[in-house]
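Shown here: the complex without one of its protein chains, the others still in place.
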């Protein structure tokens, strides 16, 4: 039977606004005592990248190219609308600060402190050529079967 | 236990096609007797704006800029594909009329008549600088905790 204390989210999108929405929901649910699992896949993995370039081994040329072009971490994510070549995210950050809304970095930290489980999708990591050493600490690494297991135990499952 | 008579949708996207999809699902479920809650957040709030510019107080310069650039109401929403500078939505409206599919304005009205609960996310309103007087009548105003409460009682929860 569905357990009202579990939630899962697939974070497919790597856009700042969508990742923000995911983290706000995750933190809200965790604050209410829910167990939350965030499964980061495809572009969503970019939110988990370390801001600095990390040394990696065994990437193909294509994977190096992908790795080079995709944003490194929350600070480089773009908006799905009104991005304006990167000015949009800066403006949104400024408004969020003015309105006392936590920044994406703070929301990520809070989520980890509250025990939100963050899983990086290993199949997507392979396709995009992202290595574990490029991603932030505190993650788990798993595939779609793990996601489905978590979703079966949860009562709210979102694809973001 | 999940109750088969409740549905929730987070309407994050403000694109005409996605808002249409959300409203079609909401109206379909409401017609079958379900209680439906639509939680409008981020760009989705634009679907709730009044078409005419409203007088507002207390907006920062940035919020005024955002408010100026974002579409005012369903009539100004763009398509996620084939927008063609605004021609796409006109063409889609024309085809929908030809096919006897309700327009977005009619779907909104039907949803409200059928008692679909529409909640505007107050945190997003703060970030985007949208004031209550700029939005249509008949809305509720609440945050993520209210959404999560509704989602816990529902058996279908979508993020659109």
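For clarity, chains are labelled A and B in written order, and residue numbers in each chain start from 1.
What we mean here is this: a residue touches a chain if its C-beta (ideal position, glycine included) is under 8 Å from a C-beta of that chain, and two chains touch if they have at least 3 such contacts.
Please read all numbers here as calculations on a predicted model, not as lab measurements.
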Legend entry - Contact partner of the left-out chain, one of B:56, B:80 or B:122: B:80
Inset, instruction - Could you list which residues of chain B touch the chain missing from the display? - result: 1-2, 4, 17-18, 21, 24-25, 28-29, 32, 34, 80-82, 91-92, 94-96, 98-99, 101, 155-160
Legend entry - chain A, residues in touch with the chain not shown (by the definition above): 1-2, 10, 12, 14, 41-43, 60, 62-63, 65-66, 69-70, 123, 126-129, 143-145, 147-148, 151-152, 157-159
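Methods note: only the chains that are shown with their structure count from here on.
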Legend entry - Inter-chain centre distance, chain A versus chain B - centres from mean C-alpha coordinates, in Å: 25
